[in-house]
Each structure stands twice: as C-alpha cells, then as structure tokens.
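One structure follows; several queries about it will come next.
For this view, one protein chain was removed and the others were kept in their places.
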Amino acid sequence: MRWGVAVFPGSNCDQDCFYVVRDILGEQVRYVWYEETDLRDLDCLILPGGFSYGDYLRAGAIARFSPVMEALVDFAEKGGLVIGICNGFQILLEAGLLPGAMLRNKNIHFICKYVYLRVENTHTPFTNLFKEGQVVRIPIAHNEGNYYIEDEGLLELKNDKQILFRYSDKEGRLTPEFNPNGAKDFIAGIISKEGNVLGMMPHPERASEKILNSQDGLLVFKSIVNWFKRC
Amino acid sequence: MLEVEVYVSLKKTVSDPQGLAVKHSLESLGYSEVKDVRVGKFIQLRLDLEDREKASQRIEEMGRKLLANPIIEDFTFKIK
Partner (left out) sequence: MLTEEIYRGLGLSSEEYQKILKLLGREPTLTELAMFSVEWSEHCGYPRSRAYLKLLPKKGKFKPLVGEDAGGIILEDLAIVFKMESHNHPSYVEPKQGAATGVGGIIRDIFTTGARPVALLDSLRFGQLANLYNRYLFRGVVDGIQSYGNCVGVPTVGGEVYFDPSYNGNCLVNVMCVGIAPKDKLMRAQAKGEGNLIIYAGASTGRDGIGGCSILASKEFKENEEKRPTVQIGDPFTEKCLIEATLEAIATQGVIGIKDMGAAGLTCASSEMASAGDAGVEIDLDLVPRREEGMSAWEVMMSESQERMLLCVKKEKAKEIMDIYRKWGLKCVIIGKVIKTKEVIVKEKGQIVAKLKAKDLTSAPLYNMAYQEPECLKEINKLDIDSLPLPEDFNQVMLKLLSSENLCSRNWVYEQYDHMVQTNTVLLPGLGSAVLRIKGKNKALALTTDCNSVYCYLDPFVGTQIAVSEACRNLVSVGAEPAGVTDCLNFGNPEKPDRYWYFKNCIEGLISACKFFNIPVVSGNVSFYNESPQAVIKPTPTIGMVGIIKDLKFIRTPFFKKEGDLIVLLGETLPELGGSEYLKEIHNQVRGKPPALDLNKELSLQKAVLTAIEKGLISSCVDCSEGGISLALFEGCVTGKEIKGAFIDNLEFNLREDFLLFSESTARAIISLSKNNLSEIEKIAKKYGVPLRVIGRVIKEPKLVILKNNFALIDLDLEKAFRLWRKSLESLITA
C-alpha cells in the first residue's frame, strides 16, 4: 500500500507521520508538496498537524486553497483514504470535506496533553482493529479543537455513525471535566458520509511507540493497512 | 483606490470563549456595566477598483470564500 504525507508551508507533524508509516509500519511513503496535483500513485494521504500558513486568519483557512486540495477532492471521490490530523482536520473542515468548524478551546489556551478517547464506531477503514467502546490514550495539541456543528448536522453525524472518537474519562464516561476543549458532543474525530475521509484532533502518530508512553494511536494506522489488505 | 473595512465576528448562536474571558476580565477590573463581549476580526483592504458596486460584489465573495467561515462566522464591511 502506498502512503503520502502532505506538506504545506507550516506543517510540523509531517515528519512524525512519515516516520510512523515508514519506520514503524514499514510501509511505502512519500511526501506530497502542497503544489502537487497528481495523487494517483497513492492509496492513503495524510494531512498532518501543524500551523499551515501560520494558522493566520483561521486554522486551515489558507491551506484549503492549495493545489493539492483540489487533487484531494478528486482522490477522495474515487475512494482514496484521507486522514486529517489536528491541523489536517481543520483544513478538511475549511474545505468542506467534513462537516462543522473549529472554535477556540473553551479555556482559550493551547492544550497539549494526553487525553482519553472512546472509540464509537469500529466498522471503518480507520478503526477496524479497535474494540467498540474501547478507551484509548492519545495526546492532543491544539488551540482550536472545540468542534462545532449545528444540531441538525450533529443528528446526521450520529445517524450515519460518522463519529469515531469522543473525549471521555478513563472508564469511557462522557463528563465535561474530560472534554478538554469544549467540543460539541465530546467529538474528537469524525468521518465523511462515504467513510473514507477521517478528521481527528488527537495525534495518533504521537502514540505509536512504546517508548512514547502509548501505542494506542498505532491502531489507527494498522487499521488502515488491515482494511486495505482485506479490500 | 477603495479603502475597505471588513468585520468578522462569531455568529450569535456560537459561543465565544474569548469574548467570555474578556468580559470576565473587564468585570474583575470593575466594569460591571459590561453585559456582553464578542471578539472578532477587523481586516483592512485596499482595492484597485473605482466601482463601488463591483467592489461590494467582490468583497462579498472574498468574505464567503476566505475571510469568514460561514459555519461559525458572520461578516460585514464598509467601503470608505
């Protein structure tokens, strides 16, 4: 399976994602410069975290107009897998590839820490190796992760089982104290209606090795490999 | 040349944590008359256009496409 990691000016988790895919998973991977327009050689494209264009104006607002994003629309329509992490998620929202928008964290601070996530739907390319309701530990690091969507949109997300991860406590309970950024309905990660585009605020690439205190994030990448093998 | 001022603010239905923090802070400084604070953005543009109507159309477009995120933000503008 062939992976790509997008690089926008200001991306800063591109090398971390690249490392996990190449060195931990042992998969083929290349960087995709934001001006590229041909993604046909790829099966999965990662939009990494960081501060594309300094997050000036709004997080992800400028990056969404990059040439690579046009190619990405086409890539996703043809069923290619896309995973937007943190700033990558914000770019997908700005581009309208996923519903909703990001507000500033409720405490108006950047937050970097390990959080607990409850896995809500395991019948997806990104979560098929998790157990339904499993609680995992993956860090977040963002300023604007307070997910917002209007109630109708939320209902659709729920009905279509598009919510993959929710912030929870260690036992999987949803309590405001464990909703670090104030996200609507505790939402930490969602997929598109078609199920092939994932956006998540937590950083699975930061929890993919034993030495980094958690390997729970690696299951996201392994699920993709697993799904691809079965297809 | 037209000078344009664009104001972007969060929609009334969207909670504004930054505005709340500012309100809280103003209250603690003794400004108890402050009942609501919304924090937004102020953007200045200089357009190489003379036609105000055309400018309005173009700015509307800019606002929708980039300057504001219609899901959470409203914008207004003034051509000087």
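Read from first to last, the chains carry the letters A and B; within each, the first residue is number 1.
Methods note: a residue touches a chain if its C-beta (ideal position, glycine included) is under 8 Å from a C-beta of that chain, and two chains touch if they have at least 3 such contacts.
In this text, all values refer to a predicted model and were calculated from it rather than measured experimentally.
Here the chain not displayed is in touch, across the complete complex, with A.
Shown as candidates are A:G54, A:G79, A:G96 or A:G133; the residue that touches the absent chain is A:G54. Across the entire complex, the residue among A:V73, A:L174 or A:L212 in touch with the chain not shown is A:L212.
Taking the whole complex into account, chain A touches the unshown chain at residues 9-10, 12-13, 15-16, 19-20, 23, 49-51, 53-56, 109-113, 139, 141, 143, 203, 205-206, 208-209, 211-213.
Basically, only the chains that are shown with their structure count from here on.
Each chain gets a centre from the mean of its Cα atoms; for chain A and chain B, those two points are 29 Å apart.
Residues 10, 13-18, 21, 41, 66-67, 69, 71-72 of chain B are the ones touching chain A in the complex.
Residues 57-58, 61-62, 65, 94, 100-101, 103-108, 146, 148-150, 182 of chain A touch chain B in their complex.
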